[in-house]
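For this depiction, one protein chain was excluded, whereas all remaining protein chains were kept in their positions.
For reference, chains read A, B and C in written order, and residue numbers begin at 1 within each chain.
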Amino acid sequence: MATSASPFPGGQRPNIPSAAVKFPAIKDYEQVDREIAGTLGPSLGWFAALGIAILCLLVGGSCWTYQVYEGLGAAGYQPPVMWGVYIVTFVFWIGIGHAGTLISASLYLFRAGFRTSIYRVSEAMTVFAVMTAGLFPILHLGRPWKFFWLIPYPNWRLIWPNPKSPLVWDVFAILTYLTISSTFLYIGLIPDIAILRDRETNPMRKSILAMLSLGWRNSDREWRHFTRAYLFLAAFATPLVLSVHSVVSFDFAMALTPGWHATIFPPYFVAGAIFSGIGMVFTITIPLRKAFHLEHYITLNDLDAAAKLCLFTSTVVGLAYLTEFQVAWMSGNHFEQDYFWNRVFGQWAWAAWIMLICNCVLPLSLWSQKLRRNPNWLFILSLFINLGMWFERFVIVVPSLSHEFEPWQWGAYQPTFVDYGILLGSFGWFFMWFLLFIKQLPVMAMAEIKEALPPRMAHPFDDEHDLTAGGVDPSYEGGAH
Amino acid sequence: MQGVLGAFSHLDSAVHAVEDLRKSKVGDITVFMPTPRHEFEHALHAPPSKVRYFTLAFGLAGVTFGYWIPVWISDYWPIVVGGKAIATWVPFTIFAFEVMVLIGGLATAFAMFGLAHIPRLTTTVGYDARFSSGHFGVWVAADPDRTDEAMKILSKHGAEEVRRER
Amino acid sequence: MTKRRKWTAIPGLLALAAGAVMLSAYSGASTSQKSSPVQPIAFPHPVHVQKLGMNCLYCHNAANKSMDPGLPAVSTCIGCHNLIGPDRPASDLGPARKSAELAKLYKFADVAGVGAGMGPNAKPIPWVRIHKVPEYVHFPHTRHVNAGVTCQTCHGQIQKMDRVYQFASLNMGWCVSCHVNGYSAKEGLEAAGYETVPGSTPAAQGAATPAAVPAADRKKARYDCANCHY
Partner (left out) sequence: MTAPTAITNMTQDIKKPGVKRREFLKVLGLSTTAIAATACSEDAGHLIPYLVSPDQTVPGVSTYYASTCRECSAACGLIVETRDGRAIKIEGNPDHPLNHGALCARGQSALQGLYNPDRFRMPMVNEGGTWKAITWEDALNRLSAGLASAKTSGKAGGTVFMNQHESGTFPRFLDTWLGSLGMPAHLSVDFEADSAAIEANQRSYGVAWPFLSFKDADLIVSFSADFLDGWGANVPQQLDFADARAKLGDAPAFVYVGPRRSLTGLNADSWIACKPGGELVVANALLGKGSVDQAVTDAGLDPKNAAALKKLATLVAASKHILAVSGVRGDNALDVALAAAELNKAHGAVGTTIKPAQPLLGFEGIAHTDQVLAAVEKMRSGAVGVAFVRGVNPAHALPKAANFADAFSKVGFKVSFTSFPDETSELCDLIIPDLHSLESWGDAEPIRGTIGLMQPTMDPVFKTNSRITVMAPSTADVLIQVAKKDAATAPKFPAADYRSMLIAAFPGGAAGLDAALPKGIVAGNLPNRAPRAAAPGKSTAGAMGTGDLTLITYVSPLLGDGRGANKPWLQELPDPVTKICWSTWVEIHPETAVRLGIDRGDILEVKTAAGSVKAPAFPYLGVHKDTIAIPIGQGHRSKGATPTFNPMHQDKNQVQWGYGRYSRNLGVNVLDLIPVGTDAGGGLILTATKASVTKTGDHETLPSTEGSARQHGRGIAQAINVEDLNRPAGGDEKAEESLPGDASHAFLPGLRSPVAADAQGDFGAPTAENHGKDKGLYDPNDIRGMAKRRWAMTVDLARCTGCSACVTACNAENNIPTVGAYWQNATIWADQVPGRNIARGREMNWIRLERYFEGNPDAKFGEDFEARFIPMMCQHCGNAPCEPVCPVYATYHSPDGLNVQVYNRCVGTRYCSNNCPYKVRYFNWFGYGEEGRKQYAFPEPLNWQLNPDVTVRGKGVMEKCSFCVQRIREAENRAALEHRDVQPDEFTVACAQGCPSRAITFGDAADPNWTVAQQIGDKRAYHVFEELNTYTAVVYLKKVNHLASAVTAPRA
């Protein structure tokens, strides 16, 4: 079974994992703690990045304040285009969020090995992305200070929200999603926080970590229930991902608007979400593994596997685009036909082609293994994917509204500095939280990485018990002594 | 409560120690491990977790509640929108599902807390910081008269350190 | 052991907070309820309504034909009060006294003395408004009065108030529950001080009953939003 049995020159261990050995460059449990916990100390570059993020957030914040005072007219809406950058960005961030849960939960169910090293990052990404997305439905309201009217709470008016409205479905879906994914993240963090607690010397921090770790002791009983609960949460989270983005797609699919009124939206949106999310995972993890010197945790194998998933979802999305056109073409519905013509060859061609090139053409490069295993290319590509997916949502939202049933009311759309400012602010908000996270909590699940490591053995080959479970490389003499 | 704590750096030795301790019935055994190793579960013959029952029960409760909310709301102040029925169950399935996941998921988490006896304030008794990083720990809640026996077994299996705790 | 309970207390606290929120939400809290501002002239409703038995419509003369109830013109006051001056002789209303309030009225109306008409420098009396629904609510007094709803149902027992205060919360839940559950003529009349014996039905009290509504115990009204909000 062993592939790389022969010793490597110079005793230097090549970073080419095999099916059996996931982390050849990692000798023992202590190394994991040492290296990962070692990434936590704040650095100058980190402070700089945080500063920039907060600056962006402030820009967005002031734009929003101005918009609330002046009225939504400050943004670039041009009826009949009543939804614009805000809804586009909302869907964009929700999409980002989904890949996180998919990687952490679904891949957990499928026992996909490459999950281990990247899931913590993507899980955190999910939570922060959803926190970001959740803002937009509120700040795109005409009267944002009334947002709580969408939540069914008992009130003396004796009135309730309209449960037939997709927007109320959104409220339930997104709140649920935020709760569950943050619970999932936290539960997974508990053992790692316990590790930090045990390493911590500063009593102040220690007590805080002690609280956060809920007094976790790594006892067999804790682990037993922990693994079960984690499994069930994963089992909940996986369909939740699908449902939440389906619900988001209902915001459009439930409408009459040509270009929105399509049954393929739920699967189409889910695929798109995963696609964009993986793009964002690349954007985040590739610099991360470099900055934190974690190349031997996030191995090329992991990137390769993720890239394959990326390629797959890209083709699914491409298929969805084609299906839309084909439906419009064969439906005989001239509203739809006019709209799609106008989208691709008319008024909105520029946006449509940005979308098609970024989402369908460039990812085809991933057919080559060379590029799949080239972090730099993956990073560049991921930026294009993020752009393309933002434009996908733009192309769905704006052109549809600008070219509806009533020719007399056909229009255009031109965002203002307020729209762009708030868009920028959303990135600031997201990265602020993310940067704070990576320096406070481990960016990788140490306990889980240890699970994938061979434990120290007094007698590696014990005929009574097969202790090789967990994939011990025979070529590797267990024990550091 | 008092007992004996043994720290092992090797998985197999710790496992063997646990087996012997069980045979000799010196007292309740708790194993500390940096990462879940099912070898111990075999050795301890641990029963499967009960979390599943909570998940199921509250999941079902969630579905019911999730249908009830929108139906009650629509019926409380009957208003026709878009010529649709007052209470349309088909879209309300969305509420049912989301609320199921919400309640079921939270219940799972809290059930885990309850069954695993966390949160707990103190970790000191019978615990050692090593157990979160590299070492495996075996804690035997042994009566004073049997502690020596327990310590013997632990050290026999090559525990790096064995100590009495109270 | 005791320590562990500390932790489990937190969800309890959260539940408590939630309960409090719901309670306050349901209480129908209204900041203006019970408010009873000082008026430029302390007009005694009890005397005019209870003792003298004046009909509300004498002064609030539009209440049965308009959205607005109507406010008595100063000349309406003077109509009676240019004979009933500040110097009150002893009567069944009380011993002889000097009424400061009527003096104020004369000052507003620029009335020289008993018998004299309003002068050129008469000023309207700046009554302080007590009952007000938001501008986006259209409350037609005419519909309610003509349906036989007694003033006291919403305004409280004005005939007993020495200083008028806001009786009802005037919030939407309060309106709606009456529209949905219906108005009971019995309760309304009791509030108005009619002993509910045969012969003191709304009809007998001169309030009309729309033919559309059969003589039911409780008169239900529309709860359609566009009934009040447009």
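In this section, contacts are C-beta pairs under 8 Å (C-beta built on N, C-alpha and C of every residue); 3 or more make two chains touch, one makes a residue touch a chain.
Since the structure is predicted, the reported quantities are computational estimates derived from the model, not experimental observations.
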Selected residue (touches chain absent from view) among A:Tyr66, A:Phe110, A:Trp329 or A:Trp367: A:Tyr66
Selected residue (touches chain absent from view) among A:Ala25, A:Ile54 or A:Ala74: A:Ala74
Residue of A:Asp33, A:Asp220, A:Asp302 or A:Glu404 in touch with the missing chain, whole complex considered: A:Glu404
Among C:Leu52, C:Leu93 or C:Val137, residue touching the chain not depicted: C:Val137
Chain B, residues in touch with the chain not shown (by the definition above): 74, 77-88
Where the unshown chain meets chain C, residue by residue: 30-32, 61-62, 64-76, 109, 118, 120, 122-140, 142-143, 146-147, 171, 208, 210-214, 216, 220-227, 229-230
Residue numbers in chain A that touch the chain omitted from display: 66, 70-74, 77-80, 82-83, 137, 140-143, 146-147, 149-150, 159-162, 164-168, 171, 251, 254-257, 334-335, 338, 401, 404-411, 416-417
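One rule holds for everything that comes next: only the chains that are shown with their structure count from here on.
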Between chain B and chain A, distance of the C-alpha-averaged centres to the nearest whole Å: 28
Inter-centroid spacing, chain C versus chain B (mean Cα positions, whole Å): 64
Computed distance of Cα centres, chain C from chain A, in Å: 59
Junction residues of chain A - those touching two or more other chains: 158-159
Chain B to chain A touching residues, read off their complex: 9-13, 15, 30-41, 44, 46, 48-49, 51-52, 55, 69-70, 73-74, 76-77, 79, 81-82, 84, 88, 91-92, 94-95, 97-99, 101-102, 104-106, 108-109, 111-113, 115-123, 127, 129-134, 137, 158
Contacting residues of chain C [partner chain A, same complex]: 21-22, 25-29, 169, 171-174, 176-177
Chain B-facing residues of chain A, complex: 28-30, 33, 152, 158-164, 169, 172-173, 175-176, 179-180, 183-184, 187, 190-191, 194-195, 197-199, 210, 214-229, 232-233, 236-237, 239-240, 243, 247, 447-448, 450-451, 453, 455-459, 462, 465, 467, 469-470, 479
